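Okay, structure first, notes after.
Of the protein chains in this complex, one is absent; all others appear in place.
Note that the chains are named A and B in the order they appear, and that numbering of residues resets to 1 at the start of each chain.
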Amino acid sequence: MHKYVIKRLLMLIPVVIGVSFLVFFIMSLSPGDTARTILGENAPMEAVEALNEELGLNDPVLIRYARYMVGLLHGDLGDSYKSGRPVFNEVMSRFPDTLKLAFWGMLFAIVLSIPIGIISATKQYSLTDSISMVFALLGVATPNFWLGLMLIIAFSLHLRWFPSGGSEGWKALVLPVITLGTGCMANITRTTRSSMLEVIRQDYIRTAKAKGVNSKTVIYRHALKNALIPVVTIIGLQFGSLLGGAVLTEAVFSWPGVGTYLINSIKAKDTPAVLGCVIIFSICFSIVNLCVDILYAYIDPRIKSKYK
Amino acid sequence: MKKNLLCVFLAGIMSASLLTGCGSSSNTTGGSTTDSKSAITIGVKSDLTSLNPHNHNDTISAYATRHIYSNLIRLTEDNEFVGDLADTWEYTDDTTVAFTLKEGVKFQNGSVLTSEDVKYSLESQKESAKVGHLVSMIDSVEVVDDTHFIIHLNTPSNALISSLSHSGCAILNKAYVEEQLAAGKKIEDAPIGTGPYKFAEWVPGASFTLEKNEDYFDADRKAQNDKLIFKAIPEESARTIALENGELDMLIDVSTNDAGKIRDNSSLALDEYASTRIEYFTMNEEKAPFDDVRVRQAINHAIKKDDIVVATINNEGSAFDNYIGEAAIGYYDTITKYDYNPEKAKELLAEAGVDNGFTFTCFVSNDERARSATIVQANLAELGITMNIEQMEASTFYERTGNGEHDACMAGWVANAEPDNTYRPLFTSANAGAGGNRSFYKNPEVDALVDDAATNRDKDAVAKDYQTVLETISADAIWTPLYSPRGMVARNKDLQGFTPSPIMMHNFYNLHY
Partner (left out) sequence: MKNERNKKRSMAAEIWQRLCRNKMAMLGLAILVLLILAAIFADVIADYDTKVVAQNISERLKGPSAAHWFGTDEFGRDIFARIVHGSRVSLVVGLVSVSVSMIVGGSLGAFAGFYGGRVDNVIMRVMDVFLAVPSILLAITIVAALGTNLINVMLAIGISGTPSFARIVRAAVMGVKDQEFVESSRAIGASSITIIFREILPNCMAPIIVQATLSVASAILSTASLSFIGLGVQPPAPEWGAMLSSGRNYLRDALHLTLFPGLAIVVTILALNLLGDGLRDALDPRLKQ
């Protein structure tokens, strides 16, 4: 098991190098005057040229990439072009907020969608099934930012239950969590439903039912445990898209997380900042996937033996 | 009715989620409201970039640094330059200015301001890529004694005094900064200045807080509140809602679509002022057919500015014909105006030989300008001209228009306290392209006038120079000026003491309930 974890962690290195290469070159391919964006429309030409020179932007792409990689190998993500502060500090000061949002959003989605998925599966093709699925699908069908604005109008402006933005206290968390969570409800519900359907039809469940075991017990004790594996996978995969989805949610709710920072950095063509965010995102994503795989081992002992 | 139904529907989702999901997180208590009215919360559209005056050049960072630090000179609300840290100053000749500092001004760490601090601040500022250009005319600072120093210029310049009032020319504490740098820290980690506020806290991406400086030197400009909290709220409607909910005491950057709502709200007030911001449509004079002055004039006659004012800024401003904001220093009403007259436009196009129409692309960089462009597109379509719109990120826009890849583009400008900072980048040949002159207009006569105005110490001659420039460029129709939005700041109606600044360099020290 330890060996497997270490091997997986080592696999992160090529992924990080690949990601940095990809993002670096896409960013340099796209036209954009970084110094001018930082200094604004009113800054005179000498200032723009001086800043471009100071940031080393006049050097060829390969040299800039090499310089960046040398830093990266020493664990240095570089300084943000815009603020001049270390990217690592910039991202890390915002990361807890994004993680908090993603965690509660995911919890919200799980708590709603697994029961809906189970109910749907046990009553396949019934009206309850249809309504539950439509409800879950509405989540994915509703554009994130639109739902966020609608929630602000209803609960912040008219009912005044929750603040419209910021990140202080649990009240500020409620609307962004709902907005973000609904987006990944559909996939979890769908997977729970289909994987439950599959398990329910298997012989041992039929046997248990035939033996007269209470059908609720069958579902929750026997079927659910076996149906969970694909659900855990999809939750892991969703976590990545949740971090991505956080970008728009954060913008709507003025949530001071990495998503907002990433969008602003892309707009400013602040390459080190964008790279820093993406590298930290991808490491995070890979670690979540690793955790998912380790969880498998605990849910399904058959898999555990494979890791030895 | 529709809205109510929506609320009920959303409330349904909400209560379901409260029952199942988020009830568990209620262990902490929310405390976004301020307990005493002596802390003023101000909503802004984005976070600051740096607390180091030498490391930023943007309005929002300046809200922080202008209150933490002081300058030698400051600009009053009546567009006059008066001494801030400087007591008096005098031009001994064209390139030598003698200054006297106020006595006994103290930094927030207790040390006394001296001429050495000024010398250190201005000379290290020259190294800054972001604000070094402001002091490029300064050759050296000569310290005479603790309160007397002389600034030597490398060339005669009218811009010195206005530059010294810019947030980039803040005066730092030499001993403290050198100590910080030696300890491997940065100026922005713990900024110390002579301003009315001390730095308290910065939560990146969210907010920054300033605290009253009890030992501030200027009794007339002492802080009337204990704390200023600036909150960054990027989404327009969310900003207004936060003000309406009482989460904010004041809101800068009021959305034009919400202004009416704020006016109608009996517990809020909207301060309106003439800003120096203008928006314009500019054609690339190096590309046919815009190299023909008649085509540019025709376009000026073809665009219905009143429609743009309605559709783009919801009537919160006015159609504009000039090339520099009305509230700006250096504004003169001596221009050729073009009324909306499609018939005239057609005649001019026929004279220029393009009466069969043509196709070109207009670059825009944000939603507001995209709306203006959509109106221009419809106006020009009536003359048989096809205008394609290409919206892009600001950084891409700067690069591509700087290279002259555009046929035309939408742009805007906020004039600051120094007219040279508007005339030079926008209208001179040397700045064609990336420097700011996106019309690529090149006229040696205009260049010479702008140069003269920058150095001539005769005020009347300077005024004449600028007037002639405006007359020339408006006759040449190098842009189509579109509109000037109204400056707006919204606040709780009981909040007193706000005086807006036309160049958006607002002061907040006087705010109180």
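The definition used in the following text is that a contact is a pair of C-beta atoms (placed from the backbone, for glycine too) under 8 Å apart; a residue touches a chain by one contact, two chains touch by 3 or more.
Quick caveat, the model's predicted, so the values are computed rather than measured.
Across A:L72, A:I110, A:L149 or A:A227, the single residue that touches the chain missing here is A:L149. Checked against the hidden chain, the listed residues A:L29, A:L73 or A:A210 yield one contact partner: A:L29.
For the options B:I40, B:A373 or B:A477, the residue in contact with the chain missing from this view is B:A373. Only one of B:E116, B:E236 or B:D253 touches the absent chain when the whole complex is considered: B:E236. Of B:D258, B:E316 or B:D407, it is B:D258 that touches the chain left out of the display. Interface note for the absent chain: among A:L72, A:L173 or A:A186, the touching residue is A:A186. Listed by residue number, the positions of chain B touching the unshown chain are 2-3, 6, 236-237, 255, 257-258, 261, 307, 310-311, 366-367, 370-371, 373-375, 377-378, 388-393, 396. One chain of the complex is left out; on chain A, the residues touching it are 14-15, 18-19, 22-23, 26-27, 29-32, 125, 130, 133-134, 137-138, 140-146, 149, 153, 157, 186, 190, 194, 197-198, 201, 240-241, 243-244, 247-248, 262-263, 266, 274, 278, 281-282, 285-286.
Here is the rule we go by: only the chains that are shown with their structure count from here on.
Every residue of chain B that touches chain A in the complex is listed here, in rising order: 3, 6-7, 10-11, 13-14, 16-17, 20-22, 25-32, 46-47, 49-50, 52, 55, 57-58, 129-133, 136, 186, 188, 203-207, 231-235, 237-238, 241-242, 244-245, 247, 393-396, 398-400, 402, 411-414, 416, 421, 424-425, 430-431, 434-436.
Here chain A touches chain B in the complex through residues 30-48, 50-51, 53-55, 82-85, 90, 93-94, 97, 104, 107-108, 111-112, 149-160, 163-174, 177-178, 181, 251-254, 256-257, 260-261, 264, 266-269, going by the rule given at the top.
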